[in-house]
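One protein chain omitted, others in place.
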Amino acid sequence: EAVENCCDESEDERDWVWLILREEAQQHAYNEPLLASFLFSTILNHKSLEAALSFHLANKLASPTISSTLLMELFRDALEESKDFRLACRRDLIAVKERDPACTFLLEAFLYFKGYHALQAYRVSHWLWSHERKAMAYFLHSQITKELHIDIHPGAKIGHGVFVDHGTGIVIGETAIVEDDVSMLHHVTLGGSGKKYGDRHPIIHNGVLLGAGATILGRIEIGEHSQIGACSLVLNDVPSFATVVGVPARIIGRKPGRNPASEMQQDFRSSET
Amino acid sequence: EAVENCCDESEDERDWVWLILREEAQQHAYNEPLLASFLFSTILNHKSLEAALSFHLANKLASPTISSTLLMELFRDALEESKDFRLACRRDLIAVKERDPACTFLLEAFLYFKGYHALQAYRVSHWLWSHERKAMAYFLHSQITKELHIDIHPGAKIGHGVFVDHGTGIVIGETAIVEDDVSMLHHVTLGGSGKKYGDRHPIIHNGVLLGAGATILGRIEIGEHSQIGACSLVLNDVPSFATVVGVPARIIGRKPGRNPASEMQQDFRSSET
Partner (left out) sequence: EAVENCCDESEDERDWVWLILREEAQQHAYNEPLLASFLFSTILNHKSLEAALSFHLANKLASPTISSTLLMELFRDALEESKDFRLACRRDLIAVKERDPACTFLLEAFLYFKGYHALQAYRVSHWLWSHERKAMAYFLHSQITKELHIDIHPGAKIGHGVFVDHGTGIVIGETAIVEDDVSMLHHVTLGGSGKKYGDRHPIIHNGVLLGAGATILGRIEIGEHSQIGACSLVLNDVPSFATVVGVPARIIGRKPGRNPASEMQQDFRSSET
């Protein structure tokens, strides 16, 4: 698959995500001259998706106390060293485009979705965290929280193809694990239970959909392809392919074979067996 | 009514909203010298409410990639071309003052209420959207979401006299319709149901009150002058004058004749019949 090859050394492999972004940027710049300079500096002026992403995030997260150039170098270092990150930033982008009916261009996801921005910036903070640069990881975490209103602890582990929609108010704790192809809406909390140390946040398995305001507390497991209804409070394990809802949540249905994170079906009335 | 006449060409008609704002600004500048320069540049230096609003919003939404002067011109264009917008920005202002007991001056609503700012900036993005400038509309939407933490899709339709209190975390989807004289608190979601295209977000009729954290999903209708309790999840139509609460919500009362959006009565215990 083309995404897999983005970082291969083979000259033949094309980075089609980046090629599409460039093409869309050219088209948008032509249609909306007011944005031409923004699109040039953010996309067209760069040689790779990695360079463009570093530039764009650095502009969003700079502050009077840390310059955008310094941040940009940090992001480029993380992207250069981590092939996993290079794959993830493409798969997350595709996930937005595939799952959000309001997103008609890959370019929109890249430029404007703050859930996407916060997730990629978290990936840098997690890279710092894993390399024992916890002070810098905390600094970056603090900037992400302040500028994008999404609070992902640098210690959390998050897979590929994750779609964070809207994103305002999301909180993901230090020992949380989010596997691949998960979708989550705004106000989701993956929180701890009590002032103990060690593993104390949830594990979200592949393909789960977390509805707006879903609050999941403690070291519990949310089984793959399950769906947590909006406004629900979950304090116990949830089996795979289940739909749960309520405060506290109870199971209202189970449909093996479905893929709620991809369907983005938030209205769970249709999920009953 | 004076508001109606704000944009008439008759010289006799006075724009009393603007006159009050100027008078209050003078009084505040006299009482609090630290704010004098801010009040002069934001209010007293301008010839109309339109000019002041454009200046104020542009300062709030500028970024390293788009200058405040460019945004200010854009806002002035939208206000100049749309009489509907000129009426709405006054009626929304009056709605804040009339419905919020913590708001004692029209000036406070104008200068400080981010729900008011996000709503007016959304009106500009909707004007762009309606004129087939979707790229620019998305850009502006992204700035509003980043700077004001309120996520109103440019395609949504919102009436006049709407009061957005506090506002943090509000999400209003692409095909949502909000009629006149609605009040909503923070964390309200008017969300879609699933990855389908076309009409997929709620219709909120006249005079509805949406409590803090109310989450309304799918193409359902919330009848006029009904009240959605705080923290409620609504997945079905709600009749007019009803009060609903819970996750998922159920009807707990009905009182024809009342006007919850104006009363701002969030405690629904008293609304039972």
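By written order: A and B. Residues from 1 in each chain.
Everything below uses one rule, namely that a contact is a pair of C-beta atoms (placed from the backbone, for glycine too) under 8 Å apart; a residue touches a chain by one contact, two chains touch by 3 or more.
Just so you know, these numbers come straight off a predicted model, no measurement behind them.
> So one chain is hidden, and I want to know which residue out of B:Arg22, B:His46 or B:Lys114 touches that hidden chain in the complete assembly.
Answering carefully, the residue with contact to the hidden chain is B:Lys114.
> Pick out which of B:Gln26, B:Thr168, B:Asn206 or B:Ser240 touches the chain that's been left out of the picture.
B:Thr168
> May I ask which residue of B:Leu49, B:Ala88, B:Ile172 or B:Leu185 touches the chain that does not appear here?
B:Leu185
> Pick out which of B:Ile20, B:Leu87, B:Ile220 or B:Met264 touches the chain that's been left out of the picture.
B:Met264
> Touching residues of subunit B against the unshown chain: what are they?
Residues of subunit B in contact with the hidden chain: 28, 31-32, 34-35, 38, 41-42, 59-60, 62, 68, 99-102, 108, 111-112, 114, 147-149, 166, 168-169, 185-187, 212-213, 229-232, 245-247, 262-269.
> What is the set of subunit A residues that contact the non-displayed chain in the whole complex?
Contact residues on subunit A toward the absent chain are 63-66, 70, 74, 133, 135-136, 138-139, 141-142, 145-146, 149, 151, 153, 155, 168-169, 171, 173-174, 187, 189, 191-197, 200, 213, 215, 217-218, 231-233, 235, 247-248.
We adopt the following convention: only the chains that are shown with their structure count from here on.
> Using mean CA coordinates as chain centres, what's the subunit A-subunit B distance in Å?
Once rounded, the distance between the two centres reads 29 Å.
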